[in-house]
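Notes to accompany the following structure.
Omission of a single protein chain aside, the complex is shown with its protein chains in their original locations.
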Amino acid sequence: MAQTDEATPGSTPTPGPAPGTAGGERPRLGIGMVGYAFMGRVHSQAWRSAPAFFDLPVRPVMAALCGRSAEGTARAAEQMGWAAVETDWRELIAREDVDVVDICTPGDSHARIAIAALEAGKHVLCEKPLANTVAEAEAMADAARAAAARGVHAMVAFNYRRVPAIALAARWVAEGRLGEIRHVRAQYLQDWIVDPDFPLVWRLRRELAGSGALGDIGAHIIDTAQFITGQHLTQVSALTETFITRRPLAETSAGLSAGVGGAETGEVDVDDAALFIGRFSGGALASFEATRFATGRKNALRIEINGSAASVAFDFEAMNELWFHDHALPAEEAGFRRVLVTEPGHPYAGAWWPPGHGLGYEHTFTHEVKDFVQAIASGAAPSPSFDDGLRVQRVLAAVERSAADQSRLTAVRQT
Amino acid sequence: MAQTDEATPGSTPTPGPAPGTAGGERPRLGIGMVGYAFMGRVHSQAWRSAPAFFDLPVRPVMAALCGRSAEGTARAAEQMGWAAVETDWRELIAREDVDVVDICTPGDSHARIAIAALEAGKHVLCEKPLANTVAEAEAMADAARAAAARGVHAMVAFNYRRVPAIALAARWVAEGRLGEIRHVRAQYLQDWIVDPDFPLVWRLRRELAGSGALGDIGAHIIDTAQFITGQHLTQVSALTETFITRRPLAETSAGLSAGVGGAETGEVDVDDAALFIGRFSGGALASFEATRFATGRKNALRIEINGSAASVAFDFEAMNELWFHDHALPAEEAGFRRVLVTEPGHPYAGAWWPPGHGLGYEHTFTHEVKDFVQAIASGAAPSPSFDDGLRVQRVLAAVERSAADQSRLTAVRQT
Amino acid sequence: MAQTDEATPGSTPTPGPAPGTAGGERPRLGIGMVGYAFMGRVHSQAWRSAPAFFDLPVRPVMAALCGRSAEGTARAAEQMGWAAVETDWRELIAREDVDVVDICTPGDSHARIAIAALEAGKHVLCEKPLANTVAEAEAMADAARAAAARGVHAMVAFNYRRVPAIALAARWVAEGRLGEIRHVRAQYLQDWIVDPDFPLVWRLRRELAGSGALGDIGAHIIDTAQFITGQHLTQVSALTETFITRRPLAETSAGLSAGVGGAETGEVDVDDAALFIGRFSGGALASFEATRFATGRKNALRIEINGSAASVAFDFEAMNELWFHDHALPAEEAGFRRVLVTEPGHPYAGAWWPPGHGLGYEHTFTHEVKDFVQAIASGAAPSPSFDDGLRVQRVLAAVERSAADQSRLTAVRQT
Partner (left out) sequence: MAQTDEATPGSTPTPGPAPGTAGGERPRLGIGMVGYAFMGRVHSQAWRSAPAFFDLPVRPVMAALCGRSAEGTARAAEQMGWAAVETDWRELIAREDVDVVDICTPGDSHARIAIAALEAGKHVLCEKPLANTVAEAEAMADAARAAAARGVHAMVAFNYRRVPAIALAARWVAEGRLGEIRHVRAQYLQDWIVDPDFPLVWRLRRELAGSGALGDIGAHIIDTAQFITGQHLTQVSALTETFITRRPLAETSAGLSAGVGGAETGEVDVDDAALFIGRFSGGALASFEATRFATGRKNALRIEINGSAASVAFDFEAMNELWFHDHALPAEEAGFRRVLVTEPGHPYAGAWWPPGHGLGYEHTFTHEVKDFVQAIASGAAPSPSFDDGLRVQRVLAAVERSAADQSRLTAVRQT
């Protein structure tokens, strides 16, 4: 317990205000969520927490949860606090008490759910990557633009934009503190499939996941880099690799992240790692790497940006820290400094705890939900938009084209 | 988004199980909380989150919130999700829908609220330090022991025990991995009152807070060290200091952490910093320091323990990391290693996210609430008990006695 | 002062051994060095220090220093301890008291000096990069092979191989501790020319330096990576960039590193930064970056290698540390550990100080000189050979070819 302002009720006689039932009168915003695995759990926590920490103009209500298995969905709904359950996403969209559809399923289903929801007049929050193909992403972005004209909004869930340290980096770039940006060095390093006996879960199957490390985690560093710099990747030269080409089949078609595979094996048809170099629209050089084979790195989303006036560096494994080098200082006292991004003046941080009391992974989603709800309530377009998601999809596509074409420098299509 | 197992509901036709309202049938456990400032906010988040992540045998219900100001309490209750409000803690205790009283007020009121609640048959979770004096703490511990005989339980909220990294350190010590412990080096460093214009908030007034850095943050490192080592401090030699002896009066008697002080000043009658050296019951040497004047350190609860077989080191500013040195390894490959305490096998961590997706400050309270609820449901004594809180109080008292007696080595009374 | 074994002479009466002049009887090895700037200074320190810390079979004698300016050379010789001076490298080679020619000049002169020296029967230690072109490097490697047949040896001065931490990493790879290597991630980051007013020193002129960051520092990470992994780069896809294309002319044609440029400007015809991705002969993926525009990074030679069984990570800015992750440990206690590479059993370290008393930049050269002298004395081929230098040169050439050919994946010629 640190600085604060508790008072002791009842410690001195006070006139007795009539105790009553607490309750608010803000408009209700009904949420319907599809999928209740990893992403569903973290989105649920976000919906539950956002109203308690941010002053939202509307009151999100966790109306209904949708999953394929009635039993599993009911169990998840009870634990995570959803008021009702559905087993067909079309039914979820159709519910009158659902204003927002929150899509937490694998990428192969994003397009059809999102487009249907938008057409039904429901706001959409969709997990990333936006889709498994550029064509799907384009259709989604088209649908989102059409819906926006009717006041219905869509957002893609690149949650890392809402890490306070990353939002702070973006703020500093926007303020010109970094000067001209020369280098963007981004890595997303994990190691959860180093073991060749790890089974063929859905994330390792192109049909469901679209790609491997590239779309799952590479998409994050691409979006994060474009978000911080305010620039977009224009050219990429890429390599991809699948180190382990066959794996035991997972026990169920859905795939279990920690399950033990059986004797039968299947082909891994996605990348284990994807690397690319390239250029940004503002002239910066890019060096990117996404891999699930960086032994010892668990969730190392790293980005370093070197500008003519300053640099920033970040590693999600220490998510409350932003390293900042101010090149204007005398050389004798300059150096990368560890800014704990927990000050009241930092993005999002003021809503939480005193300085030095850090946040965790799930907070990025709480911030996302908060921004989404505020945008909807004010009629503004939430960000990142489906167009932003499409932009990332086009980089992913360019990476795959380059990798298939001897790493040739390949333009990222912008339209 | 990393490894997981989302499925796409509705992506293939499934038989339509009747959607229904989710709901559980676990017994209800009504919570009444006193105080809604910093500690109240974080406890609220804990009560809200614990059931969603841990399989609790009972269902905590946020029944009523108690604060002195009817208006402020109502506003807080609405934002934080409490169903009702009270303005007198006696009324809160008396409520039939309240089974647990959660005390989040300054230390001067802990004894009377806790004892009354226990006597009324309500379980009690009480913020730390347990009390402002040993006498109060003894009365509370007596009351807790008496209540326990009737199946009513009490716990003191030393939340840092529930940092996964700290729980892991304790586990390793208990398993004998550190060997014989020689050194415990603990610091709790903050800097929020370095500015002499920072006002005289309640934490700087002996009447309300009992002591300064000593009881507020020193208590945490004392408990943490005793918890990890399984030993207790037996002797201390101490110094305390108040660097800034007068400060502007805070705007209200309750004190506002960030308020601007006025022209009038008052005396600071608590310590700004407290240092002590001493001995543990198992023979280890202790070096402790608690200060609010460590410029640049925000919430640096640090502890390093050197044993004959291994060492551990921790800093709350990087709370997801435990540094471990295994002295049994060949010298050529030994060194402190950074264990990200986010693995499924780590304390508490498995309930949350995949490896490398860290937790934040508030999770320590969620874990605390979870352990408390599970203990109550199973009829077991929760830990840390009021006796543990008393033990810390006795160390605080010994520190103050030593500091007042030329730092003479002073025995910590054990009974 | 830490652990040691000083005795106090004279503290007790001892029989009086006749004091005499110290002196050894090892064969003399005369060193002649060309160039006395940065590299010359550090090589001098190496020649001076190696015999005091390593048990060399021969006694290096700093016979003669060669530089263009008689006055400057004489001054440098006096300060750095060279017995004589020359102003023409041909004269240096011709000296009877010179057995080794140590070449510390820019790359454009390496070939002619080295080849002449080898033909004259003098052993050669040559700074890196071996040459400015593959053709020159091939001629040098041919000359070295021919000389070796006559017992005359050549070595290229990739000093970073002799960082104890890097040598330790190579040892662990050779022992199989990393398993199958999947990723090599190497960066050499500096920032000394971020200021556009920094003058056009010789390192920024193709005619003298061959290339920019690529050959100067990129060569180091290429060699270091090939050395540690025992593999060689087979394919590269590259980008290079010159951010600042004109700079003030340096005051003298030789260029002064810290000089202030004048009003006249010249073209920068070398790269400011070079990036490439690629593949190693053993199947690992490579991600490399060399730049002089990484604001805030002073000499960050970084390499991380991820294998199926373990990973290592290194940053020269903390050169006494090697980070090691052992993937065979239980996940609950695994993590990157900071091995201080100062133990007696570590490469080179035992010759110096007790554990924890670190080494500096110049020690890498002392180790280099020691290994070189020991190889010569034993008739063995020193390593890295000119063939190793040529191998790096071929990678540099492939990088430039790829960068000029739309980053197309380009084979590194192996012969």
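Letters A, B and C mark the chains as written, and numbering starts fresh at 1 in each.
As a working rule, a contact is a pair of C-beta atoms (placed from the backbone, for glycine too) under 8 Å apart; a residue touches a chain by one contact, two chains touch by 3 or more.
From a predicted model like this one, the values you see are computed outputs, not experimental measurements.
Participant: Which of C:Asp216, C:Asp271 or C:Asp387 sits in contact with the chain that's absent?
Facilitator: The one listed residue touching the chain not shown is C:Asp216.
Participant: In the whole complex, not just what's shown, which of C:Lys122, C:Arg161, C:Arg182 or C:Arg203 touches the removed chain?
Facilitator: C:Arg203
Participant: Pick from B:Ser44, B:Ser109 or B:Asn306: which residue touches the chain that isn't shown?
Facilitator: B:Asn306
Participant: Touching the hidden chain in the complete assembly: which of A:Gly121, A:Gly283 or A:Gly335 does that?
Facilitator: The missing chain is touched by A:Gly335.
Participant: Any idea which of B:Gly107, B:Gly278 or B:Gly389 touches the chain not displayed?
Facilitator: Of these options, the touching residue for the absent chain is B:Gly278.
Participant: At which residues does subunit C meet the chain that is not included here?
Facilitator: So the residues of subunit C touching the missing chain come out as 1-11, 14, 16-24, 34-42, 44-45, 48-49, 51-53, 55, 64-71, 73-74, 77-91, 104-106, 108-109, 113, 127-128, 190, 192, 201-203, 216-217, 220, 254-258, 297-300, 316-321, 340, 342, 344, 352-363.
Participant: Which parts of subunit B are in contact with the chain that was left out?
Facilitator: Residues of subunit B in touch with the missing chain: 182-183, 185, 187, 189, 191, 194, 237-239, 241, 243, 273, 275-279, 283, 285, 287, 289, 291, 293-297, 304, 306-311, 325, 327, 334-336, 406-409.
Participant: Which positions on subunit A touch the chain that was left off?
Facilitator: Counting only subunit A, the missing chain is touched by 168, 324-326, 330-340, 343-346, 355.
Note that only the chains that are shown with their structure count from here on.
Participant: Just to be sure I understand: the centre of a chain is the mean of its C-alpha atoms, right? Then which chain's centre is nearest the mean of all of them?
Facilitator: The chain sitting closest to the overall C-alpha centre is A.
Participant: When the C-alpha atoms of subunit A and subunit B are each averaged to a single point, how far apart are the two points in Å?
Facilitator: Averaging C-alpha atoms per chain gives centres 31 Å apart.
Participant: Using the average of all C-alpha atoms in each chain as its centre, how far is it in Å between subunit B and subunit C?
Facilitator: Each chain's C-alpha centroid was found; their separation is 53 Å.
Participant: Round to the nearest whole Å and give the separation of the Cα centres of subunit A and subunit C.
Facilitator: Subunit A and subunit C have C-alpha centres separated by 43 Å.
Participant: Send over the residues of subunit C in touch with two or more other chains.
Facilitator: As it turns out, subunit C has residues touching two or more other chains at 325, 334-336.
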